[in-house]
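Report on the structure given below.
Removed from the display is one protein chain of the complex; every other protein chain stays in position.
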Amino acid sequence: MTNPSFSCGRLLAAMRQANPLVQCITNDVAMNIAANVLLAAGASPAMVSAEEEAGEFARIAGAVTINIGTLWSGGVAGMLAAANAANGAGKPWVLDPVAHYATGFRRRVVGELMALEPTILRGNASEIMAMAGEATRGQGVDSGDSAMAAQNAALTLARRYGCIVAVTGDVDFVTDGSRSATIEGGSPLMPKVTALGCALTCLVGAFAASTPDQPFEATIAALALFAVSGQDADGHARGPGSFQPLFLDALSALGSDRFDAEARITMR
Amino acid sequence: MTNPSFSCGRLLAAMRQANPLVQCITNDVAMNIAANVLLAAGASPAMVSAEEEAGEFARIAGAVTINIGTLWSGGVAGMLAAANAANGAGKPWVLDPVAHYATGFRRRVVGELMALEPTILRGNASEIMAMAGEATRGQGVDSGDSAMAAQNAALTLARRYGCIVAVTGDVDFVTDGSRSATIEGGSPLMPKVTALGCALTCLVGAFAASTPDQPFEATIAALALFAVSGQDADGHARGPGSFQPLFLDALSALGSDRFDAEARITMR
Partner (left out) sequence: MTNPSFSCGRLLAAMRQANPLVQCITNDVAMNIAANVLLAAGASPAMVSAEEEAGEFARIAGAVTINIGTLWSGGVAGMLAAANAANGAGKPWVLDPVAHYATGFRRRVVGELMALEPTILRGNASEIMAMAGEATRGQGVDSGDSAMAAQNAALTLARRYGCIVAVTGDVDFVTDGSRSATIEGGSPLMPKVTALGCALTCLVGAFAASTPDQPFEATIAALALFAVSGQDADGHARGPGSFQPLFLDALSALGSDRFDAEARITMR
């Protein structure tokens, strides 16, 4: 167990400098908070998902993120077009398979998206475990399992699909199939604010866009930025309502030096 | 006029203990705040509405809520599938007929949904009066009438459809056709925050899910939780913007004993 050999603060500075255009195909609950998270962190979100333009837009975006939270049949073609275009243009894309185990419709669409080989897969423990074929205690969109319980599932998926897998929870776990890291921090209020995980998926896209050759490091930096900002907001929040504006303020205020000093990342 | 014979605090504790999965088919304005209200109060929201999965999901959810605020033709099949599945599985479901009187499209869809006999109908005074065939002063989605003016309409509808009817406003009125109750509290800022009524419909679903045999009491408890939390937030808010985070904090912080002490419910 060691400290990371790269600087999250430098990745944050590079992301802010690039101000990457991130095409977020996300759910209707997450749209507003995801865009605000990206703006606060220093990226440029664009919620472009229609079949008629999702592929065309993916070619000008720095990264694409796809989230099936409020899946509907008319949205699938745009997701597939964006993923295919990202693959064709060599752009990273991130998949968030929200509650994919809950219905046949979700399982089918997530299967089609996984077949396109996302650069990064981000989910909660129940989602990652279910995707690897393990039993889970997930209920609806909420995980009933801890991220650390999903380590083996994450490794299995990373190797099977050749992607980065990020499992988020009390402690986060990230792996590329050989290297792994855990990230500590955050706040117990975060699961009480809707769609923060979905917003984090978009933020992973922002870091992947500005550091496309290092998706493992980019993913760790995004998760660590959430963890440190969540910790900062936690100290002042009086509940889940006041947490949200404080969290956005913290994302915006965090500088690179303090980020490096506060990030609690362990390489495994 | 008497105090209620049941404890709202006990219903709140039971709801938090159950952490019920509530399937919210709600409008695009309300999605985020409704999910945050449920999380703050202690329930587990899932915004699942597509035709392909709404019925399947309703069988695993504890309750379903349906709101026509941003109605579109592609959304109707999912609403009907979820209501039918809830009926088939003996799960309570709640209908929020937003501005149903405003257009022919809304009147038609609300007619189809009412024919499926919701467990609970929640609306503002103009919506409830219009549904009972009375003249109203509603404009768009905002009520032009007081909840107390809708008492007769609520009684008529409760008896006609065999459902609980909740009319919310300055003072709320709830009836099952024989028993009735009024709930006081809240804040004049609440109508200045969009979609709080829609979020309340989802919260009624949370209480109905954890107390399915007592939908009348569950509805009263949900409305009283909103009223006490609204009052708590009102004391600190400087306007409609600061009210919203304070309200979520108040929903989360309210304990059962204080809830019982502060709820102003009168049985009639």
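In order of appearance the chains are A and B, and numbering begins at 1 in each one.
In this section, a contact is a pair of C-beta atoms (placed from the backbone, for glycine too) under 8 Å apart; a residue touches a chain by one contact, two chains touch by 3 or more.
The model shown is predicted, which means the values in this text are computed figures rather than measured ones.
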>> Among B:Asn84, B:Ser146 or B:Ser242, which one touches the chain that has been omitted from the display?
In response: B:Ser242
> Looking at the whole complex, which of A:Phe57, A:Phe105 or A:Phe173 touches the chain that is not displayed?
Replying inline: A:Phe57
> Out of A:Ile66, A:Leu246 or A:Ala263, which is the one that touches the chain we can't see?
Replying inline: A:Leu246
>> Even though one chain is hidden, which residues of chain A still touch it in the full complex?
In response: 19, 21, 23, 28, 31-32, 35-36, 39-40, 44-53, 56-57, 60-61, 74, 244-253
>> Could you pull out which residues of chain B are in touch with the chain that's been left out?
In response: 27-30, 32-33, 69-74, 99, 102-106, 139-142, 191-195, 238-242, 244-245
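As a working rule, only the chains that are shown with their structure count from here on.
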>> Need the CA-centroid distance for the pair chain A / chain B, whole Å please.
In response: 33
